[in-house]
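Notes to accompany the following structure.
Of the protein chains in this complex, one is absent; all others appear in place.
Should a chain be cited, it is by its letter among A, B and C, assigned in written order, with residues numbered from 1 in that chain.
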Amino acid sequence: MASNRFGNIFTITTFGESHGKGIGVVIDGCPANIEVSREDIQFELERRRPGLSKLSSPRKETDQVEILSGIFEGRTTGAPIALFIANQDADSSKYESIKHLVRPGHANQSYLEKYGIFDYRGGGRASARETAARVAAGAIAKKIIYPMIVRAEVEDLDKMKALIEEVMEEGDSLGGVIRCEVSHVVKGLGDPIYQKLEALLGFAMLSIPATRGFEFGAGFAAAKMRGSEHNDLYGREGILGGISSGAPIVFRVAFKPTSSIKKPQRTTNLEGKEEVLILPEGSRHDPCIALRAPVIVESMTAIVLADAVLMNRCSKI
Amino acid sequence: MASNRFGNIFTITTFGESHGKGIGVVIDGCPANIEVSREDIQFELERRRPGLSKLSSPRKETDQVEILSGIFEGRTTGAPIALFIANQDADSSKYESIKHLVRPGHANQSYLEKYGIFDYRGGGRASARETAARVAAGAIAKKIIYPMIVRAEVEDLDKMKALIEEVMEEGDSLGGVIRCEVSHVVKGLGDPIYQKLEALLGFAMLSIPATRGFEFGAGFAAAKMRGSEHNDLYGREGILGGISSGAPIVFRVAFKPTSSIKKPQRTTNLEGKEEVLILPEGSRHDPCIALRAPVIVESMTAIVLADAVLMNRCSKI
Amino acid sequence: MASNRFGNIFTITTFGESHGKGIGVVIDGCPANIEVSREDIQFELERRRPGLSKLSSPRKETDQVEILSGIFEGRTTGAPIALFIANQDADSSKYESIKHLVRPGHANQSYLEKYGIFDYRGGGRASARETAARVAAGAIAKKIIYPMIVRAEVEDLDKMKALIEEVMEEGDSLGGVIRCEVSHVVKGLGDPIYQKLEALLGFAMLSIPATRGFEFGAGFAAAKMRGSEHNDLYGREGILGGISSGAPIVFRVAFKPTSSIKKPQRTTNLEGKEEVLILPEGSRHDPCIALRAPVIVESMTAIVLADAVLMNRCSKI
Partner (left out) sequence: MASNRFGNIFTITTFGESHGKGIGVVIDGCPANIEVSREDIQFELERRRPGLSKLSSPRKETDQVEILSGIFEGRTTGAPIALFIANQDADSSKYESIKHLVRPGHANQSYLEKYGIFDYRGGGRASARETAARVAAGAIAKKIIYPMIVRAEVEDLDKMKALIEEVMEEGDSLGGVIRCEVSHVVKGLGDPIYQKLEALLGFAMLSIPATRGFEFGAGFAAAKMRGSEHNDLYGREGILGGISSGAPIVFRVAFKPTSSIKKPQRTTNLEGKEEVLILPEGSRHDPCIALRAPVIVESMTAIVLADAVLMNRCSKI
């Protein structure tokens, strides 16, 4: 059911595996006449790149984007925009030794169940590497949503930094929360019933690997409020009846800790027998995936908003 | 963009307003040969009905469902199933007096902005009455997902009851959390990237009026866990890489407090001038919408699962 | 796969059976603020109504449309528009005697194969009565496509009339061709690749029961032309590269003869044994379905164009 597609009018379809030839995205439905350069896209990809600090994975993903189609003389033409990021630095041989094991937090077992086949190299399609394609598409979406600005960041980052150094020493990992704010919001975005703006945002966020929760406005705290108290937030939650009010929209996304850790872990093999999982020497994983998530959250938010902006062009005669 | 439709293969399209002729739903894509009686549907609607206890609104919605099409000799035929619930007890005259006011927590302002017109009678399309159509469709979805069982309930209900009586006396209202569990889960449901099972569930839940948050598995608590700790939950969160593992799925949905309260409230009229909003004598509202939400949560969950069951038929050759 | 839905942004979903409670349509994605009255819709339905002349079926379908939702104070609100036409004069008992027979040109056998169940009363969902719902939706679509005018008519009608009287006497039926012209065409409608305007029109026409062919511009005659000759038509076929050029669009649709005829016919029962089919006394069928088809062709054309008009709002930034 077109599971690799997102959006109604401004749609993205991503493809590619972690250790295959590369990953890519086709953007269909992008309006013509938007100025886009390769650098605009590369800029966002750099923000996602690992290896930038000692707090992230040392894997060197240079992530050089190539524009395959849809842009002519620096502007979109209305034709589908295909972007491709070739894989490099992908040595899949070291995964051979653990391909028979159930890896906690990984999807090999459920993929095998569903499809009867699994490209296990580096997680194949299940790898978070797919999010690079979302970020590339998000770079273009950000141009459509002007003058709206999307800004995501890790909550409590200073406190987090200390904690992350601590867990790294233990060979462990940590979860985190991303807070995202949309400002200069255009009024009237979103639809009243199933395509409520908050529902579309939640849908987009929960499609990002490793997310466990989404809340907007007063969020879970609203469940403990009285009406008189919550009504004071009226108009300040940014979305009314599924439709943007013009006020800033703030939401939070919970990320689980990275599943791949250096610590030995008890697990089973695919036949169900107990084994101990020790990741191969040289495996490189972020101690806290949330650190690289802001640009992914921003990209998916921009993609939702770009689609909503276009859909809104059809609300009145 | 077909904002009143939900689903890919098993799709529902709802229609109708709070104080119009009635509300309804067309289910398209329902497999043939499912035994369905009017009573099956009515049974679920009764669970949503207000006026059942002193804790809910005294509005008498008899909510009698009529099957307009798609069922022949007690079985679905593969044709679209249209269900209709005529409105009764809908006296919209009393809303005339406050139709010029911005009602905190209500959507009239954003609808006017988006559409340039608003059917203000009882909230029109923005009324939570639309959820009756979802419940009717959910009754049929529940038949498709066999042997899966969906069960939702208000969290901490005993403690809640006492609190609700308290806020009722004050003319105020209260939020709440619904906890939903799917058991006997079929393996392999959901798709890896954008149609992850958790993303579809979150999308569905956040489309229910008055929701403010969604979390599944370890939820927001996962953000504070270490990897070694969260990995112990492996397989027990019910969803791996977007695909059901066969283990029970548990999620929580936050509902804000009812916006319509008896207490006088400061507001503005649609021109922006300050006024005091006092709901018309005889206005009937639930002090805690979460109390009636379990059957709605269950219905949307069943609709997501029914669609996922059908989509999964196409995953292998 | 939502087989009862048509369109991308302006979408129609029809429901209902020939001898059930009625037939209807939900229009989702109709822009707000369009003036629509019940009479506008009824006017188009009258054009489809049988029993108007001695050349059509004497079945008295009064086809009174009821607006169930989406229109408030005479204007569309952006909410889904549900229209319903209750069935009357539908005595299904006489079909009991032939329900075990394969009826040439009818779908009972293929429905049974596909769904394992068939609502045989008057053809159930397979009845051309479903087209009344299309006509009702088309009445609204016609308002969106202003200033475009869609006009369909039976080709060679005078010659046809004489022929039809002839076949009626023989208890036989006749096919026909509908020619449709769209004038005052807006430029830029249609999309270059799969949603070419001609492809959308062909798709719509071939979804009308009893159609066997579609051609536009030079049509099948183009296959025999030389390039120098066909190039002279440049811009005059109305569509260039899938996109409307502004010139009038003309297309033709072939309809087969009515399958239900009074003449006795050899057939088989559903077990494959030969029998003779004699339609029950009092069966009422048009001798030439093409005669009632123009308003259906116009309606589907208007629905395609309304959708294309809205889609085109998103082609440029």
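By our rule, contacts are C-beta pairs under 8 Å (C-beta built on N, C-alpha and C of every residue); 3 or more make two chains touch, one makes a residue touch a chain.
Here the structure is a predicted model, which means the values were calculated and not measured.
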* Partners of the unshown chain among those that are drawn -> A, B, C
* Asked: Which residue, A:20, A:104 or A:176, contacts the hidden chain when the whole complex is considered?
  -> A:20
* Asked: Which listed residue, B:102, B:117, B:144 or B:160, touches the chain dropped from view?
  -> B:144
* Residues belonging to chain A that touch the chain removed from view -> 1-5, 9, 11, 13-17, 20-24, 26, 28-29, 32-33, 66-70, 72, 75-82, 84, 111, 114-119, 124-125
* By the contact definition given up top, give the residues of chain B that touch the hidden chain. => 9, 29, 31-34, 76, 78-79, 144, 192, 310, 313-317
* Structure fact -> Interface residues of chain C toward the undisplayed chain are 1-6, 8-9, 14, 102, 104-107, 109-111, 113-116, 125-126, 130, 167, 172-177, 187-188, 191-196, 198-200, 202-207, 209, 211-220, 222-232, 234-235, 240-245, 254-261, 263, 265, 267, 290, 311-312, 314-316
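Operating definition for what follows: only the chains that are shown with their structure count from here on.
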* Asked: Which chain has its C-alpha centroid at the greatest distance from the C-alpha centroid of chain A?
  -> C
* How many angstrom lie between the CA centroids of chain A and chain B, rounded to a whole number? -> 27
* Asked: What whole-number Å value describes the gap between the mean CA coordinates of chain B and chain C?
  -> 36
* With chain centres defined as C-alpha means, what is the inter-centre distance between chain A and chain C in Å? -> 45
* Asked: Residue numbers in chain B touching 2 or more other chains?
  -> 1-5, 9, 14, 111, 114-116, 125
